[in-house]
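Only one protein chain is missing; all other protein chains are in place.
Up next, chain A:
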Amino acid sequence: MQRQSEARLGPLLLLLLLPLAWGKGPSPPRAAEELQVSNRLAGQAARVALHYLNYRLGSPSALRALGQVRKATLKTIPGIGHKYYLQFTTEDYKSSLNVGTCLATVFYLKRKPRPAVNINCTYTKDQKQIREDDYSFYKKMRQQTKPIIGNDIPDSYGNIEPALEPAWALAVAGSSYLMWEKSTENLGYFMAQVKNVKQWITKDDSIDFDYSVVLHEIPTQEMISCHLRVIWTPGHPLKVKYFCLSENQWSESEEGSGTESGSTNGIFNEKEAHF
């Protein structure tokens, strides 16, 4: 990678998966086109990358939302699909504070059901704090003798009861799996509301929630109802099963190292820059 890009991207890494040079350097393959940062497909692809990231991190305290797209390139691979190369900033889901930049590729394949995502991010939030927050939610849920239940989160007025906020965040993480799976180049999703949450008290180490969620689908504007089962132990991949009302069967996440359809190559704290 060229010095100019390194300087601009700060401690971002040579682990970049991007074959294209941004800024000065060899010119991109002929089938690539630079997109305006306001382009809707670029924003949509960035959101897909973040759904994937939020699912893979499986941490209610480390959820990220899209900040701004800084750069976007689209490469058309005839007969195969469209690949987006993206650079975007991210915000902490709860506080909206900037928490770092990501580089991602999002590959919409003609023949595969879901987009293939590779994503690398810097992270400026304190990892220790995240682990503590996750663990404290986990502990609290493990200690419940009566299952947590709730409806309409947020409610019509945008209120979220503080006691239900971590369960809501876990729903966002779980929904991220389903939104990643359902996203196509032209169909995007937001989690609009948790209609219902019910905890399952289990004897094993995990915490276990049933959710009914409503997704907002763009550009159709439809509100899609889905049921989610989310099983979580901090530091382990999220297990998600879901069933949306337009579908005929449950879909579920695979356990494991995540070489299917994408990878994250780790999240690096901004302070530790290794080249």
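By definition in this document, a residue touches a chain if its C-beta (ideal position, glycine included) is under 8 Å from a C-beta of that chain, and two chains touch if they have at least 3 such contacts; residues count from 1.
Here is the rule we go by: contacts and distances are computed from a predicted model.
*Asks:* Refer to UniProt and select, among "glutathione transferase", "Actin-related protein 2/3 complex subunit 5", "Carboxypeptidase A1" or "Transcription initiation factor TFIID subunit 6", the name of the complex member that is left out.
*Replies:* From the choices "glutathione transferase", "Actin-related protein 2/3 complex subunit 5", "Carboxypeptidase A1" or "Transcription initiation factor TFIID subunit 6", the unshown chain carries the UniProt name "Carboxypeptidase A1".
*Asks:* Which of A:68, A:124 or A:199 touches the chain that is not shown?
*Replies:* A:68
*Asks:* Among A:39, A:124, A:196 or A:212, which one is in touch with the chain left out?
*Replies:* Checking the options A:39, A:124, A:196 or A:212, the one contacting the hidden chain is A:39.
*Asks:* Write the list of chain A residues that the hidden chain touches.
*Replies:* The list for chain A reads 36-40, 43, 47, 65-68, 93, 96, 154-159, 161-162, 190, 192-193, 214, 216, 218-223.
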